[in-house]
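What follows is a single structure, written as structure tokens, with notes after it.
Missing here is one protein chain; the remaining ones are kept as they sit in the complex.
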Amino acid sequence: MADRSEGRRGKPVAWHGGPVMQALIWPVAALALLVIFNVLFTPGYLSISVVEGRLSGYLIDIFRDGSSVMLLAVGMTLVIATGGVDLSVGAIMAIAAVLSASMVTPEWNEANLGGWANAMLADRTIAWIGVVIAASLVASVLAGVWNGALVSIFKIQPIIATLVLMVAGRGVAQLVSNGRIFTYDLPALEFLGKGTILGVPFSVIIVALVAFLAIGLTRLTALGLMIEAVGDNDTASRSSGVPVRAIRFMVYMVSGLCAGIAGLIESSNVSSANANQIGLYAELDAIFAVVVGGTALTGGRFFLVGSIVGALLIQTLTNTMYAQEVRPEIALIPKALVIVAVCLLQSPEFRRKAWGVVRPGVRVGGKA
Amino acid sequence: MSGKDLLRRVTPGREHIPIIATLAVLVLMFSFGAIRHADRNFASLYNIISLFRGGAVIGIAAIGSTFVILSKGIDLSVGAVIALASTMTAKLVAEEIAPGVAGPGLHPALVLPLVVFLGLAFGAAQGALIHWFALPPFLVTLAGMFLARGLAFAVHPQSVTADHPMIGRLQDIAIPLGDRFDLPLIVLVLLASFAIAVLAARFVPVCRDVYAVGGDEASARLMGVNIARVKIGVYALGGVMGALAGVVATIDTGAGSPAEYVGYELDAIAAVVIGGTLLTGGTGFVFGTLLGMLILGLIRLIIDNEGTLSSWWTNISAGVLLFLFIALQSLLTGVAGKRGK
Amino acid sequence: DGSAEPNDGSSASLVVGFSQIGAESDWRRANTQSIRDEAAKRGIDLRFSDAQQKKENQIKAIRSFIAQGVDVIAFSPVVETGFEQVLEEAKRAGIPVVLSDRAVEVSDDSLYVSFIGSDFEEEGRRAAQWLVDNTEGEVRVAELQGTPGSAPALDRAAGFRAVIENHDRVEIVWSQSGNFTRTEGKQAFQAFLKSPDADSVTALYAHNDDMAIGAIQAIKEAGKDPGEDIKIVSIDAVKQAFQAMIDGDLNCTVECNPLIGPQLFDIIEKVAAGESVPKRVKVEEGVFTASEAAELIDSRQY
Partner (left out) sequence: MSEPVSEQNEVLLRVSGVVKTFPGVRALDGARLTLRRGEVHALMGENGAGKSTLIKVLTGVHTPDAGTIELDGAMISPSSPRDAESLGVSTVYQEVNLVPTLSVAENLCLGRFPRRFGAIDWRNAHRRAERALFRLGLELSVTRRLDEHSIAIQQMVAIARALDSDAKLLILDEPTSSLDESEVDRLLALMDRLRSEGLAILFVTHFMDQVYRISDRITVFRNGAFVTEAPTAELPRIELIGRMVGKDPEALRVREAEVRARHRTRAESESLARVEGLGKRGRVGPVTFEIGKGETVGLAGLLGSGRTETARLMFGADQAESGSIRIDGDARRPGSPREAMRLGFAMTPDDRKAAGIIPTLSVRDNIVLALQSSKGIWRKLSGAQQRDLADRFIALLNIKVSGREQAVGTLSGGNQQKVLLARWLATEPRLVILDEPTRGIDVGAKGEIESLILDLAEKGVSVVFISAELEEVVRVSQRVVVLRDRRQVGILEGESITEHAIMSMIARDDGVEIDHG
């Protein structure tokens, strides 16, 4: 029978010793299995070539296509670690994407900002694109501020608090562009999603930067400890002097920022921004990545690297469906099965039981 | 019984404050709509019935979600289970049983229990994975969502009309209200389900176990609660209510489609949470979920009555109304809570 | 009191309730705009509701129109089935219903008075026909499908297949869903381009322009020449498709015309006046190829 140590609120309590490694090993194993499957059944899966000065190959695609989920997963990890959840990331992606696409569309500028914007767009394109990116990111952070305020000041349940923006956010995005779907042709802005540096997709470089920054900030400062403390037991954290409210606030802002960057990348990848489609259901993918990566939805210990691996896992899964030419309407079934398999692999409970099933069998055999 | 005792019995306790606040805001919002759209028959009986009828699918499914959330779990498979059940129902009653055998398919009297049973099995399987292998409910039910959706497409790739004479007869079952309106079957199922669930939550011992597990699973275990029964049970109930919702949806609309009911799991969760149930488990009321369902419907009704909103203003107003609602709700709860202390 | 009586229609202006599917694309936006503009032009009181892709919302909207007692209800159904009950309620309340864009499946034809919209199957046939007429030798086609289960995806796939069935040299070798979106179209096609099959593929059929444009980007990034190495035909004929044709990336786009406002309200006004109308009205549509793109692009409104 099961031994279950009683943490508060019935959480399984992590044991001492290398929790990071322990959390990572199973998602990595699952990812490896999926890759091995592909190597066996998809010709040329591992090959990476240089096409038009950029690296090309299935593996590169996974990183590139997965960059927005990886970004979202970084922000989402912090939110979930505090015991919250952010459903609005998809909508925030849409806001950032649409705002950026609008601000490089002359008609929109004419109508909303005035001629100076267009003048700048024409004469000092790079500088203007800097402004555009900054504006989009500021908007995303503001969205995070809104979420943070509802959760930490008004004490509204995170799922409902962020549902408000999830519902309204796409409307806000459409309002910005007045429902139009703008397309642009600006290599400088498209560089975010399509560009490469030494053949490496720029979006992947951004993800790496953000991830390193997040890991650095949480592990080199006391932020990580405090986030975990808040998520694990917020009453105790408050009475130990942890600025619980500020921490909650901050994680939603970071999540908003990550979503904003993801939105920019996603839209620049296709050089347009459709408020209805960018980031649709992205929140589910992001939460999936986080949970697969070993962070519990109930908050507490978090594993940013695990979340990134989780994001890669879900993207690999999606790309496998394309590569294996699974019929689109049926593609969901293998996807479901893989998720369950990954879960089982990850569950210590399952490993113990699977093992336990083997043992009595041996014993019975011995008796016979 | 002393007079004081009696008074305590009839006056709602502190734990009822959230639900009373919710009810108050619901009434407030309805009055707002009624005044603003007086010329559009906002407060008509027809609209009120439609509110129930339009919310029924979510409402029925949300009963399952309520118990799941009370046990501190979450069920993301609801929408896909509704779609699967609805597609299966339509397909099984409409299509010939075997090639060459003409006429309609299986009799609804057979199909309906079969589909609900499959829902039960589906939910129980999810619960079993969650309980026995200590898997996170979010992932298991997300996989369940993909699986059910995929199966629905495998059953039939597009929408099917539930062509069976019996379905038509079921559609005609209704309680007449006056000479022009009637309560259709789906609303009756909705109300009956809620009546049963509200009573069960209060009076059936195992339902109190659900609250206990949600409040503190480790303690509940130490207190001798059968955790397996509770956890597998709530997801099984989730499956049953999802399937039931799918079945009645098919009866009500006469069709099923594998591509429909996308995102209903979130609507169901929203109805539950708006109804005052905490996602942290252990606290909440089934009746609140009915209010939550009505509030979501009311938001939609107000938007429809505006009639001039562009697509984006529709989104924004839905968000703003939702926000206004929860803000008012938490304000009222806060004020009443303070006085209660 | 709960009256659901239709207005007399004589005194005030005509009241029309319209329930739109959503705002998922430029095409849909143009469709909505055309209907709104036309209503404004004719002084019709248009009550508009966006269903956000949910049938339930649409049914709610129709019921609310019935409660409001509008003169005519029009809607673009999210799916084909499941409207029988609510349409019967409209009929009982004496409100005529006009369908736009997509049809519904009902046992009783009299539940709606007219259906105005494109013929998705015909669009699929036209796309296939163009391919048959403009290629020689063996054609190996990759297909980017729309959202699984949706009417346009199903019909466009069926129409296309109906034509190529008679031409052995044209064969579909790969088919995936891009969900009608640019991002997913690009991702799906990008994965396909890495498979060995990709080298032999000579044509792409995309169920809408957006996916085609996504695929074009993927093809370019893979170092191939869209429009040359792989012939591309898609459906919708949005302005961006014309731009792609001018750039030589896209070969042909089959029009699916969203500007149905004038035609729709012609019918609605007739219905309100009690005149008889045809049960099926097709929208005027064309097929555009790269050669005409440059001269037509400025006349495209969406």
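The chains carry the letters A, B and C, assigned in the order they are written, with residues numbered from 1 in each.
The rule is short, and it goes like this: a residue touches a chain if its C-beta (ideal position, glycine included) is under 8 Å from a C-beta of that chain, and two chains touch if they have at least 3 such contacts.
Source: prediction; values computed, not measured.
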Among the chains present, which touch the one that was left out? A, B
Candidates B:Ala94, B:Val160, B:Ala220 or B:Leu298 - the one touching the absent chain: B:Ala220
Considering the whole complex, which of A:Ile129, A:Ala229 or A:Ala262 touches the chain not shown? A:Ala229
Which residue among A:Pro43, A:Gly130, A:Pro187 or A:Pro243 touches the omitted chain? A:Pro243
If the missing chain were put back, which residues of chain A would it touch? 1-8, 11, 13-17, 220-223, 225-226, 228-229, 232-233, 235-243, 300-301
Suppose we count only contacts with the excluded chain; which residues of chain B make the list? 13-15, 202-205, 208-209, 211-212, 214-216, 218-226, 281-283, 341
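Here is the rule we use: only the chains that are shown with their structure count from here on.
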Applying the document's contact definition, name the chain pair with more C-beta pairs in contact, B-C or A-C. B-C
Approximately how many whole Å separate the CA-defined centres of chain A and chain B? 29
Give, as an integer number of Å, the spacing between the C-alpha centres of chain C and chain A. 33
On chain A, where are the residues touching two or more other chains? 174, 179, 329, 331
Touching two or more other chains - residue numbers and ranges from chain C: 22-23, 29, 148-149
Complex contacts: residues of chain C adjacent to chain B: 1-4, 17, 20, 22-23, 29, 32, 46-50, 52-57, 59-61, 63-69, 78-85, 105, 107, 147-151, 154
Residues of chain A touching chain B in the complex: 4, 6-7, 9-10, 12, 87, 154-161, 163-175, 179, 275, 284, 287-288, 291-292, 296-297, 329-333, 335-337, 339-340, 342-344, 346-350, 353
Mind pulling up the chain C residues that touch chain A in the complex? 22-26, 29, 145, 148-149, 174-177, 181-183, 186-188, 190-192, 194-196, 210, 213-214, 217, 221-223, 240
